[in-house]
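See structure below.
A single protein chain has been removed from this complex, and every other one stays in its place.
Entry: chain A
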Amino acid sequence: MAKDALMDYDKALELFEPVLGFEVHVELNTKTKMFSHAPNDFGSDANTNVTPVCLGLPGALPVVNEQAVRYSISLGLALGCSIAPSSRFARKNYFYPDLAKNYQISQYDEPIAFGGSVDVELPNGRQVTVPIERAHMEEDAGKLTHVGGSTGRIQGAEYSLVDYNRAGVPLVEIVTDIIYGAESDAPELAKAYVATIRDIVVSLGISDARMERGNLRCDANISLRPRTPEGQPSAPLGTRTETKNVNSLRSVERAIRYEIQRQAAILADGGTITQETRHWHEDTGRTSAGRPKSDADDYRYFPEPDLLPVQPSAELIEELRAALPEPPAERRRRLKAEWGFTDLEFQDVVNGGLLVEITETVAAGATPAAARKWWTGEISRIANVNGVEASSLVSPENVAAVAALVEAGSLNDKLARQVLEGVIAGEGTPQEVVDARGLAVVSDDGALIAAIDEALASQPDVLAKIRDGKVQAAGAVIGAVMKAMRGQADAARVRELVLERAAG
């Protein structure tokens, strides 16, 4: 893969205005698939969650999952959309083995929801309203594994293996209108937008929204247009690329930044942008050309003859509207107040995309301060080192369990970090890691006192100072005791005991 020339980001922004658009696919967490009663279940053995509908066998008839329709309406309403009094499904025809039918059932000219907007807050405090063109229902495709190529990608593959478990899983595709005015915040806006969509679907309870599992996927469209002098009409929109395979909030931000720099370098050099799909590579932090927009995009949509129109009643729409959770911006304000975080602390949480994690950790019994500390601290640190999402490392329940062990005095900070590390490494629940690694703090005063007496006896000068009232001298003894206990003691308790014993 040839390295693309990149223009300095600030320079690119001086010359060009980035214009954005996003397509976010949300997998719904219904029990069954969109058009079949097969289980919608991640991680089952290949091709075990399939019915004749999923395999496109002759004569199989799709039937719409009512819950998926309700979820789609709720999502549409949460995005500020109007709900179509009548919407219908369409066949999107393409010939690729990820769907056995040779078409995907989607919606085309009559989506279930249209014309909304989402308020997004950027790390610098700027508020941006992202216009939503539509949200439509469709089915996910199966999973292909390419075999024989050196990289596991399709290039050079000899054959592919197909698992149709995911084929037919309900999806809602959320399509934005063209987003102008992001300017230099474009990468941050992209990340904040996807994080907001994730917050919305999680608070609606309609998706697991795990990006690393593909429950939430973002295709990022971006084009650049040259700036024109003040008072002159804007230049026409540039040719856009669509970057796929961006599977974390962090990648969304990086991919947009990369495409701005790549496109700017080409345009400034007098070149033209090819309208194409680009694949994001997490490992190299680059995009590479996928297939060009071409004949293959001739999908020959037509109304799905096997399915009847969806015509939600006004009563149903109002019922679902009444049950909507509070909008993300309001929720953020409420949580900030409830948790008692400072502006800076709260911004850390929002920027880390950790609202959901902290909410769930608090729900699992941790204090907001402890939840924030672990998620924005140690867990984010490990996530950054490994280039993954913090949310993919450990469950909120396990973080709450670690916090509870600290609260109970069974773990100190240092040990708690080791326990988290063990949980992240897949060694089990926090308690299992504590047991297996023997990590609990020594709470047996007898063992502590023995170590303290020994340390005091070996440092008579320190003992004398403490007796003279120089309490800070106790630090040396505490240090020696903590070392003797291999860090597995509660330093505050050790300090208490040192002062007691020294007073003798």
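Basically, contacts are C-beta pairs under 8 Å (C-beta built on N, C-alpha and C of every residue); 3 or more make two chains touch, one makes a residue touch a chain; residues count from 1.
Throughout what follows, contacts and distances are computed from a predicted model.
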The complex's invisible chain, by UniProt name, from "Aspartyl/glutamyl-tRNA(Asn/Gln) amidotransferase subunit C", "Cytochrome c oxidase subunit 2", "Sugar ABC transporter permease" or "Nucleoside-binding protein": "Aspartyl/glutamyl-tRNA(Asn/Gln) amidotransferase subunit C"
Among A:E66, A:E183 or A:E500, the residue in touch with the chain that has been omitted: A:E66
Candidate in contact with the missing chain, chosen from A:A12, A:V50, A:V118 or A:A502: A:V50
Residues of chain A (touch criterion as defined above) contacting the omitted chain: 30-32, 37-39, 45-52, 55, 57, 63-69, 86, 88, 93-98, 102, 141, 145-148, 153-155, 157-164, 279, 290-291, 295-296, 298, 300, 302-305, 307-312
